[in-house]
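Everything below concerns the one structure shown next.
Right, subunit A next:
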Amino acid sequence: MSISNEILLALPELSLLSMACLVLVVDAFSKDPDHRITYWLTQISLAIVFLLVFTSIPDEPRLAFHNSFIDDAMSSVLKCFICAITIIVFLYSYEYLKENKLMKGEYFVLGLFAVLGMMIMSSAYSLLSIYLGLELMSLSMYAMVAMNRKSAAASEAAMKYFILGALASGMLLYGISMIYGLTSSIQFTEIAAISMTSVENSRFLVFGMIFMIIGIAFKLGAAPFHMWVPDVYQGAPTSVTLFISTAPKLAAFAMAIRILVDGLFPLVADWQSILMVLAVLSMAIGNIVAISQTNIKRMLAYSTIAHVGYLFLGLIAGTINGFAGSMFYIISYALMSMGTFGMIILLGRYEFEAKNLEDFKGLSGRSPWFAFIMMCLMFSMAGVPPFLGFWSKWFVLKELVASGYFALAAVSVVFSIIGAYYYLRIVKLMYFDKPDKMTAIKATKQMRAVLTANGLLILVLGLLPNSLMQICLTALAH
Partner candidate 1 sequence: MIELIVFYIFGALLLGAATMVVVMRNPVHAALFLVLAFFCSAAIWLLLQAEFLAIALVLVYVGAVMVLFLFVVMMLDINMVTIREGFARYLPFGLFVAILMFLVMGLVVSSDYFLSDAFSTFSHVREGYSNTQHLGQTLYTEYLYQFEIAGAILLVAIVAAISLSMSKAKVTKAPNPGDQVTVKKQDRLRIVKMDAEGKE
Partner candidate 2 sequence: MEAIYQFINQQLLMPMSAMMFPADLQAEGLYLMQTSLKVMAILSPVLFTVAYFTYAERKIIGFIQGRIGPNRVGFFGFKLWGLGQPIADAVKLIVKEIVIPSGANKTLFVIAPIVSLAPSLAAWAVVPFDDTKVLADINAGLLYILALTSLAVYGVIIAGWASNSKYAFLGAIRSAAQIVAYEIAMGFALVGVLVAAGSLNLGDIVMAQSGSVFHWFWLPLLPLFLIYFISGVAETNRAPFDVAEGESEIVAGFHVEYGGMAFSVFFMAEYANMVLISVLSAIMFLGGWLSPLQGILPESVLSSEVIGSLIGPGLHWLLIKTSIFMFFFLWLRATFPRYRYDQIMRLGWKVFIPITIVWLVVVSALVVAGVPPWFD
């Protein structure tokens, strides 16, 4: 393939990069304290990239740049979702930053670069591209977490995130170097081919793979590598927490699929057993510790850990349907998490954050409509039919059972019942408790409309789960 064709394949990435640079320069010269131009340019660039990806979803996977870049259905679908989710995230963020006087143009620039990193991760087809995409994403995230310099909690969160993230990158690199040493390649198809043939080396491949799984688990926030998640979720500005808990998860999922399925599928039996431990631990720690939390951001952090456990279940199943189930799970999780954090932003005001569970008391009295949306979100998180969250658990468990992991499926069902407790507690607080204060909700029309749409989407997709599942299945078909 000629170089111009290869560049065309990476056109979305390239246009995002150039738009990000443009936004950076424009923001440096704009004097507007609200950074309106920066914000709108950011949104426009994301929309352009979304359209570019959406209009060129390929049927056959196409490789470029010496096979280190892949353009296939999975990467395109994930990129579409990443862009769409980020557009909404930035919409919420813009309100939040303005309200809390944290507005900085760099927030959007770094956000765009983080999206670029996620897109690179989604279509990376060599270990080096994956690593670089991960670093690009993480570096932007660290800075975004630390953006509120007045807050000690934010600085602490950023520090923890940075140090543990660097450690995770180190682990990943160590694993990569082991794999490279054994297969003398960093390209996934070659690694798969070599690890298929060399059985006598598989012990050493597993040795390298373990380090890579640790890296992945760190980034996804799976137990026992979850220590950073609650602190970062709590300390970071809510809009950043919102961002961290949505789009990057999709990228991390792509990373897991590329490494474990595209690269190391011959070692499937080995990574299944490792993931099983991680999954059970994540579900247990996430669901049980979440019960004792009083801070809602912290509670949602533990809920993330639990959800990552469920995500792993689909991978453990080890079939195309299982992977599609995982993809369904992570997309629906991102949508739910986006709505929930959007709700926290909606309820907050300047120098006040709806950070405690108590702040949700009697929401139905203050705003019946948003109480209803929040109820949809919580039911969905808990996995109550007919909401989206139910179907995501359903698909994953179905595949797990189909692959014969009955005990694991049973354990995960038990934990999801335990988990339902703390989600439903919020519903109870909203509907059956009296509010402390009857302050009105102060939010723009845009924000209200998008949040409403977000909540309804959970409900609608819950009623029509097959459409999304079909997308996931075609994405992973090859």
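One rule holds in what follows: contacts are C-beta pairs under 8 Å (C-beta built on N, C-alpha and C of every residue); 3 or more make two chains touch, one makes a residue touch a chain; residues count from 1.
Criterion applied: all candidates are chains of the complex that A comes from, given by their letters.
As the structure is a computational prediction, the values presented were derived from the model and not from experiment.
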(Q) By the touch definition at the top, subunit A has one partner among 1 or 2 in this complex. Which number? (A) 1
Q: Give every residue of subunit A touching candidate 1 within the complex, in rising order.
A: 10, 17, 21, 24, 64-66, 68-69, 104, 106, 109-110, 113, 116, 120, 126, 128-129, 132-133, 135-136, 139-140, 142-143, 146-147, 149, 201, 203-204, 207
